[in-house]
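This report refers to the structure that appears directly beneath it.
Then we have chain A:
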Amino acid sequence: MRAALAIAVWAITFCGKASGNSLYVGPNEVYRTIASAVSASVAGDTVYVAGGTYREQRLKIDKALTLIGKNFPVIDGENKYENVSVLADHVVFTGFAVCNSGVSSMNDIAGLKIYDRANVLIEGNRFENCFFGIYAQKCTDCIIRNNTLVARKIQEQQSGNGIHCWKCDNMQIIANSVTGQRDGIYFEFVTHSVIWRNISSRNLRYGLHFMFSNSDTYAANIFEHNGAGVSVMFSNHVTMLHNYFRDNQGDAAYGILLKEISDSYIDGNYFVGNTSGILVEGASRVSMFRNSFRSNGWAIKVQASCQEIELKGNNFMGNTYDVGTNGSLVLNTFDGNYWDKYEGYDLNKDKVGDVPYHPVSLFGMITEKYPVAMMLFHSLTAALIDKTERVLPSITPELLKDNHPLMKPLKL
Partner candidate 1 sequence: MLKVVKYILTDILRNKVVIGYALLLLLVSLSVFSLEDNSQKGMLSLLNITLFIVPLVCIVFSTIYLYNSAEFIELLVSQPVRRSSIWLGIWFGLAIALSLAFVAGAGLPLLLLRHDASAVLLFFIGIILSLVFVSVAMVSAVISRDKARGIGMSVLLWLYFALVFDGIVLFFLFQFADYPLEKAMMVLSSFNPIDLARILVLLQMDVSALMGYTGAIFKDFFGTALGIGVSFVVLVAWVVLPLWYSVKRFEHKDL
Partner candidate 2 sequence: MIEVHDIEKSFGKLRVLNKVSFSAQKGQCVALIGPNGCGKTTLLKSVLGMVVPDAGSIRVNGTEISGEWAYRSGIGYMPQIGHYPEQMKIGQVIDMICDIRQSTERADEDLIGAFRLKELYHKRMGTLSGGTLQKVSASIAFLKNPGILILDEPTAGLDPVSAEILCDKILAEQGRGKLVIITSHVLSELDDLVSHVAYMQDGDLLFYKTLDALKESTGTRKLSKAVAAIMTNKVSC
């Protein structure tokens, strides 16, 4: 709370607004509702809200105010209203519990919505049982930090996204935790933004849904147990560093689904226990270095529509299948990775295997095409099919191979 205050003070001084008065809201204060305090204030004032439940219908913040909740005052949307609408620049909103927003798929009702604004700080709030959580449209230079979002909807239609950004620029999404929403974090037409140290888990659809958003970075986030993992589509110049993609399981669940991505960089991520670690479709010039793929159904599926995907220095361990593909054309590079299924040898002791490794499993490809073939998973027949194919590639692409497979796993 003290940090929040400091930031508020910083924001106000930085913005160079008037020194500002303090207004107090609470059951025993001058102002019984937040709205009344807001309408009585002028830009640059600070509104302190004491604990309690406030039914504000739709609270509109239309001045550059700092709102500070103490003991998480509840702003209850009564399952009807958009709890908070931010309609001014330089708003600071911190320390509230925003609960029970209305549900409408017509106009995307959110717990807190920022309309065409800049320099808004949303920090340290709790969002419970909201349709959309925090919704930023056409915003720039906003910070959304340290918020907790929890929804308990069962069906996708009744649920909106946790942190939703649309046509924004220069956003910072930092250290939030999102659970049970439709998509944990949603980016559409968002540029030059960073998503850092968030935890997005058990959301109904994607942990992170990312479209038409160029030149963004996401780093050190954890995405786990999401219905469909993470989806990054139609974007370029995306940097993904040191994220954890864990236990995203299901027929259409991926650690990351990369679709139509170009000039991007994926480094130092962990993919653990996903149905598919990465599915790459129609991507070009994507570098994947130093990632660790462990215990996934498929570590990575590279469709034939990709080119210049470069996989170097990654660890592949304990995956059911390492690499899957759907065609024979190979325009991608696999080099210098560690594969635990590699059975080659290293005569000159340079820690690099002397024979290339073919990471594509034929039985894997069969199950790709005929999912029911999974019935024969781990059967003798499946093992024989794979062994024969490894020795004499006839159906799987012969060129898809790692010419310098490492003998020991990298320390990642």
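As a convention for this text, contacts are C-beta pairs under 8 Å (C-beta built on N, C-alpha and C of every residue); 3 or more make two chains touch, one makes a residue touch a chain; residues count from 1.
Here is how the candidates were picked: all candidates are chains of the complex that A comes from, given by their letters.
Quick caveat, the model's predicted, so the values are computed rather than measured.
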{"item": "Touching partner of chain A in this complex, picked from 1 or 2", "value": "1"}
{"item": "Footprint of candidate 1 on chain A - complex, ascending", "value": "249-251, 273, 275, 295-298, 318, 320, 366-367, 369-384"}
